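A single protein chain has been omitted from the complex, and every remaining protein chain is retained in its original position.
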Amino acid sequence: MSDVADGAPLLEVRDLRTLIPTSRGTVRAVDGVSFDVRLGEVLGLVGESGSGKSVTCRSIMGLMPPGAARISGEVYYRPPGASPAEAERNVLTLSREQRRRLWGAELSMVFQDPMTALNPVVRIGKQVIEAVASHSDLSRSDAEARAVELLDRVGIPSAKRRMDDYPHQFSGGMMQRALIAIALASNPRILFADEPTTSLDVVIQDQILDLLLELQRDLGMSVVLVSHDMSVISEICDRVLVMYAGQVVEATETDRLLGVPSHPYTVALLRSLPQFVTGTRFLPSIAGAPPDMTRVGDGCRFAPRCPLVEDACRTWNTELLAVPGAPVPHLSRCRRQEAVPSMGKVPVPQEVG
Amino acid sequence: MTVASEVPGLMLDIGDEAGVGRKGRLWRRRGLLIGLTMLVVALVVTIGAPLFAKDTPTAFDALHPLAKPFSTGHLLGTDQYGRDILSRVLYGGRVDLAIAFGATSVTLVFGSIVGLVAGYFGGWVDTVLMRIVDLFFAFPFFVLVIAIVAVLGPSTFNMFIAIWLTSWVSYARIMRAQTVVTRRQQYVLAARALGYGRLRIIFRHILPNVVTAVLVFSMVDAMGNIILAASLSFLGLGVQAPAPEWGAMISDGQNYLLTSWWLALIPGVAIVWVGIGFSLIGDGLADVLRPGGE
Partner (left out) sequence: MSAGRYAFVRRRLVQLPFLVLGITIITFLLLRLIPGNPALVILGNHYTAAGARQVNDALGLNKPLLAQYGQFMSRLFHGNLGYSFFYAEGARTVIGQHIYPTLFVILYAAVLAACIAIPIGVISGMRRNGWFDQGARVFFTVAFAMPSFWLGLILVLVFSVHIDVFPIDGYGKGFGGHLYYLFLPALTLALPYSTVLVRSLRASVISVSRADFVDTARIKGIPTWRVLTHHIVRNAIVTVVSVFGVNLAYLVGGTVLIENVFSLPGLGSLLVSSVSTRDYPVVQGVTLVFALGIVLVNLITDVVHAMLDPRAATGSGD
């Protein structure tokens, strides 16, 4: 784990909502998400597919397809040395051109599938150089040298020779490294990593995660790591946000989350991890399915699948409540938090609805 | 002549992307209806030509050659021999529509059978058949058709023959590609595992799924064949004078372009009308027949 810096929020997200109109209705992909990203921390976003974690990142970055979504809320980016005007301006309202200046130099992103995330008809070297050159005035040879340096830094052997290769000549792990090199080319302060290890096999996964941690430490940047895999998150994240059905349902430091989870969904997530399952040959799964995102409203969205559910839960206007007696900040969107520790003795519902 | 691209679906690709959501689908349906209407209108007036046309297509009105449209008794004017243009358009349409349906259906059936056989049996059968198909594709269709008509002698019937001999290859290619893909699908493997006979598999399992692409393409092909027939007749290699035909009429009108432009213009409008009709039906079919809806 990295050393958490002085705690000044680098990125502040307030009540982010992303609505996506579809032919079946409007999907409330992100429904009131708020969090901070601190200087130099590794923040995890964990949840099932459809929980809204990817859309959250893309909405903040401004990468949603134009016209496809209605985004509201406030996002403030406050790098050290920013002028008061810059610090108070809502990133979501920036023009295309203003956002473009942030991309690469301040905010960056790495995508899930390296095979499709690299331009297949252009050499790797050129793609890295393009990233280097976009925010600097280096000469061609200098940019090239820097590109080689970057590829080397992310652990690609014979970097100089590899510059001339095409993406399809790289293995999955190497492509992901190249993508990381591209993302870091202009020294961004925040890196959003959207499921960077999902399409890689387990051994490579670890290598990539180690690489991310190493780079994060050396460059002092913040990383927002998105994954559906709790074990990935628990490996390198300082703090974790658990997302479900477009909302944050629990947020705290990683160690605390693993030791004292305070939301039934988190418990279920943890239970499905191999290392936390003891005494049984079967991996428990979470029965039921996430709600239809075009029809969510008030009431707890996890209620239909929750083993602790009461009638009041279904009509409760959910909000994040502080967990009492926690040594570090700990929020949970459950009104029966105190009952959660007892879940260890409540059997997880097994059959499918 | 049909413009057969390697991936036939690419040509009629409008359906896929524009059809996001209900609005797109509605347009497709409307297009289908409009296209069908246009085609039906064309069929009705040409088949029922005697009812709609004032004269027979070869009757001379020696008193009024080159009459303008809307002039006395001639809704669309007359040509240099005084023949009523409207009548000639209606009767002329018979040949072109006959080609659209007659030539296309034969090539569709024959080509599809070849493609189906090649795709299903694979191996050397496939190789041989497809090599022949490739060979045909090496020639510019139109030139080949002209050459065939040249040696057989220009006539309406020989036009049919020339088209039959050359146009089937597009269908063979499409059918084969579809068959190969479908053959590997799960449900076909399942049918084979259950021991179903070959013929049964072909007809009841594979065919319904591959028919779509071919049907959609046939609409464009029909349009292409009409233009092909018109082109041949335009060059004097198809329907022979004095029988009316749209392309031939345009050729006749060429000499009078400066003064009596309607001679050449009007038959072209008829071709475009029918062409758009087929086009719209093709796009509409592509959307309607798409498995799984939106």
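Some observations on this one:
So that you can tell them apart, the chains are marked A and B in the order they are listed, and the count of residues begins at 1 in each.
As a convention for this text, contacts are C-beta pairs under 8 Å (C-beta built on N, C-alpha and C of every residue); 3 or more make two chains touch, one makes a residue touch a chain.
From a predicted model like this one, the values you see are computed outputs, not experimental measurements.
Checked against the full complex, the one of A:29, A:60 or A:109 touching the unshown chain is A:109. Across A:131, A:211, A:224 or A:269, the residue that sits in touch with the chain not pictured is A:131.
Only one of B:45, B:98 or B:235 touches the chain withheld from this view, namely B:235.
Note on the undisplayed chain: of the listed residues B:89, B:148 or B:285, the one touching it is B:148. Here the missing chain is touched by one residue of A:10, A:91 or A:183, and it is A:183.
Considering B:32, B:188 or B:227, the position touching the chain not shown turns out to be B:227 (whole complex). The missing chain lies against chain A, touching residues 61, 63, 65, 96, 100-105, 108-109, 111-113, 116-122, 130-131, 134-135, 164, 166, 168, 179, 182-183, 185-186.
Chain B meets the missing chain through residues 1, 3-6, 10-11, 13-14, 16-18, 20, 24, 131, 134-135, 137-144, 146-154, 223, 227, 230-231, 234-237, 247, 250, 253-254, 257-258, 261, 264-265, 267-268, 271-272, 274-276, 278-280.
The rule is short, and it goes like this: only the chains that are shown with their structure count from here on.
Chain A and chain B have centres, each the mean of its CA atoms, that are 54 Å apart.
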